[in-house]
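One structure below.
The other protein chains are all here in position, but one chain of the complex has been omitted.
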Amino acid sequence: MSEGVERQIIGVVGSIGPELQDELEVMDGVSEVLRISKPYKLSAREFHPEDTVVSIGEAGVKIGGGEFCVFAGPCAIEDEEQLVSTAKAVQAAGAKVLRGGAFKPRTSPYSFRGMGEDGLKLMATARAETGMPVITEVMSERDVELVERYSDVIQVGARNMQNFALLDQVGKTRKPVMVKRGFSATYEDWLLAAEYVMAGGNEDVILCERGVRTFETFTRNTMDINAMPVIKRLSHLPIVADPSHATGKWYLVSPVACASVAAGADGLIIEVHPNPDTAMSDGAQSLTFENFAALMQQSEAIRAVVTPHATSS
Amino acid sequence: MSEGVERQIIGVVGSIGPELQDELEVMDGVSEVLRISKPYKLSAREFHPEDTVVSIGEAGVKIGGGEFCVFAGPCAIEDEEQLVSTAKAVQAAGAKVLRGGAFKPRTSPYSFRGMGEDGLKLMATARAETGMPVITEVMSERDVELVERYSDVIQVGARNMQNFALLDQVGKTRKPVMVKRGFSATYEDWLLAAEYVMAGGNEDVILCERGVRTFETFTRNTMDINAMPVIKRLSHLPIVADPSHATGKWYLVSPVACASVAAGADGLIIEVHPNPDTAMSDGAQSLTFENFAALMQQSEAIRAVVTPHATSS
Amino acid sequence: MSEGVERQIIGVVGSIGPELQDELEVMDGVSEVLRISKPYKLSAREFHPEDTVVSIGEAGVKIGGGEFCVFAGPCAIEDEEQLVSTAKAVQAAGAKVLRGGAFKPRTSPYSFRGMGEDGLKLMATARAETGMPVITEVMSERDVELVERYSDVIQVGARNMQNFALLDQVGKTRKPVMVKRGFSATYEDWLLAAEYVMAGGNEDVILCERGVRTFETFTRNTMDINAMPVIKRLSHLPIVADPSHATGKWYLVSPVACASVAAGADGLIIEVHPNPDTAMSDGAQSLTFENFAALMQQSEAIRAVVTPHATSS
Partner (left out) sequence: MSEGVERQIIGVVGSIGPELQDELEVMDGVSEVLRISKPYKLSAREFHPEDTVVSIGEAGVKIGGGEFCVFAGPCAIEDEEQLVSTAKAVQAAGAKVLRGGAFKPRTSPYSFRGMGEDGLKLMATARAETGMPVITEVMSERDVELVERYSDVIQVGARNMQNFALLDQVGKTRKPVMVKRGFSATYEDWLLAAEYVMAGGNEDVILCERGVRTFETFTRNTMDINAMPVIKRLSHLPIVADPSHATGKWYLVSPVACASVAAGADGLIIEVHPNPDTAMSDGAQSLTFENFAALMQQSEAIRAVVTPHATSS
């Protein structure tokens, strides 16, 4: 307890979530409640100073702790030819993990919602042909087991970042989980979402910044570039940037991808399509094979410049 | 096709979602794509000019089309005594539906997450004792059947507004569904979430504005009061305001509740607790029985003044 | 100084602005800096518990402390006929102060920017004919003296809320000042803007909430209805709501005006035009005489219901 001139400060010891804070705040005689310690523990660098390195797939692709990893592929899986040709092209350019959507979150119920299990099978085919591990999104608790079976990384999308039932469920799997940041999730909300997965027993979490929602509508979202060094400081988990969703326009993807690498991202996740003009989903923000290959070269060169940033005092 | 001096306008007929818009936008020679018709159909007033009136429970409590309905009760269900005493108190003050949380969305995995099915049973007890229909939130696809069995209205929370698997699922139930607006969902996103439920076959949807996330952090969220007359114009569905979550502080609840009624809300959903200081969840924003009763009187008097607003030209 | 298990708390006494807070925060060994006392003093209710009542013009029109006041008139002054006819109509309906823009802030340099001093002269004419005091915006330090001469209240617009040179200048006048909230100003920023005026020696400040900028683009801005009870609690200054700018569409103005009164606003500022379809500025959000008169009746009836809100514990 500290006595001030106008006020008195009372220290409260123990674990305090945002809700208890609110409740104390409206009690009689309480002017304000200020939280001293962080509500997330397992994901906090404070209690785990070394970087976490996540190992992906049988090939053991690494991300975090100085290991850089690019995830690339089509937004939606359309057919074997599209997926396998893209896998080979991105692999040749340096990508290490194949991304592809079998279950697609669509704002409208009338849009194409993905191939489902048939898409997952095509992912398995592409992995067999290239040796690349694969990542795909899971949108339903009922599909977690299925996706865990087929995919090397399980992705939780931005819209499900606070679907706590889904987070609990993927926390019980034995595959790495990529947690995308919600449209208006604070750093704390986001780390608490990771905490849900980790508290379930799965500590192989990769964070993904995919842009936040602001007043600016020219771009689909606003890439929060500050997130790269902030998350590195607050957490030991690897962080990946998704410039495809953070911008929504292909001609912004490469500059913003380079920026993310320069800011310290441990990886990128990029939409690539053999022919963006005919893509069934998100063609507007997909790179061609040529543009992706050029980006990979720039990104490699930038990494050489910025590793490591002196972001911790 | 219209010829302008600097540009040419090409009209495209058919159903266009946000994604197709983006894809057309980056094609060669295309400067901008402007959508003329709305992507939601079933929820649009354009195709359904009369207000939808939703009927709740065996008692047939009505909301919409001039029928006003207050949902009130504790944030989290704690025990029979707490729930039943609150039910009786809010019923006496004029509330028509009992709210109570059995499954609680908590930002931190370490917070109290609700009583689960035991809580649902207490809701049934309270309904039996008072005759009031009940509303409770469902957070997991796996619990939809259970919640449908016990509850008269199924609530989808803000964090799950774009949990499309859950929306699909509740769209197959035969109970009215309350869809809360996501933290940063546009009116269009929100109506498309309602569209998911309606496209599944369940047209008894109630919208709930519970505040959006802005740069202002003094309040938990910012109530979007504009939403009341906007939604009335864009949609035929009833809209309810949740001043408890939109403010986060009990002393702001009554003024903002009155404001919502004055702006044309078809109902309110309010957190009430016998003893807010000891509540297990959201005590900070819960009203006492006395404050709730006073609010009900004000709200009734305001409704008499503003019904109906001349909001359609 | 308080010893905790993981951390030590050091209390710092004295006046600390946001900048010093930032500076302490990055010092070695400092994890976080939490401010205990508020940076605004003159505008804080803490040090001035009773409501301020501002007196306007020779007629001594009052606002604050239970006195309600409506400011109404055209967005831009166009000619004598338009201004005087509007003045008479709004006065007959119950408005007490005439608003009108002589200097118009326009996003584009190519839009109509107001009649300037000729407009101020028309304001004086309208005042002479009706006895109503007048309010108009000042956009330039060079015009402060001129506007002070002609106008009974000096308005500082949202875009100039942090134009500190202008705030200093109006702080030296002897006329009440209305400070509109900036598009993305926090409550604290806003009260500090008022503080600038008051620190200059002019304590007759009226705050005006005119909507904040959010991700929602259907409406021009988002009315922050929470601001009414929040400002009443934090400050003793009167607060007025501007539903015309906060919505941008005439059909939303009346519902949102009623909501603002229900939430505890001390007044309204409303755009009214004899013929909104031909207005030179902001016709889209102007009410006709008939709609304004109807609103005044509703607003009076709502005030009777909600005075006073029990917003202080």
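Letters A, B and C name the chains as they come in the text, with residue numbers starting at 1 for each one.
Here is the rule we go by: a residue touches a chain if its C-beta (ideal position, glycine included) is under 8 Å from a C-beta of that chain, and two chains touch if they have at least 3 such contacts.
Quantities reported herein were computed from a predicted structural model and do not represent experimental measurements.
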### Query
Out of C:V90, C:L192, C:I239 or C:V305, which is the one that touches the chain we can't see?
C:L192
### Full-complex contact with the absent chain, from C:F71, C:Y150 or C:Y251
C:Y251
### Task
Check the options A:F71, A:F103 or A:Y187 and report the residue that touches the missing chain.
A:Y187
#### Entry: Candidates C:A72, C:A102, C:M123 or C:M139 - the one touching the absent chain
C:M139
### Residues of subunit C in contact with the chain not shown
15, 17-19, 22-27, 39-40, 105-111, 113, 139-143, 159-160, 162-166, 182-184, 188-189, 192, 195-196, 199, 213, 220, 248-251, 276-277, 279, 281-285
### Query
Which positions on subunit A touch the chain that was left off?
184, 186-188, 212, 214-219, 222-226, 228-230, 233, 246-247, 251-252, 254-256, 258-264, 291, 294, 298, 301-302, 305-306, 309-313
### Query
For subunit B, which residues touch the unseen chain?
1-2, 4-7, 9, 11, 13, 26, 28, 31-32, 34, 36-37, 184, 213-215, 217, 313
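By definition in this document, only the chains that are shown with their structure count from here on.
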### Query
Could you name the chain whose CA centroid falls nearest to the centroid of all protein CA atoms?
B
#### Entry: Approximate Å spacing (C-alpha centroids) for the pair subunit A, subunit B
29
### Gap in Å, rounded to a whole number, between the CA centres of subunit C and subunit A
42
#### Entry: Whole-Å gap separating subunit B and subunit C, where each centre is the average of the chain's CA atoms
31
### Task
Could you list which residues of subunit B touch at least two other chains?
184, 251
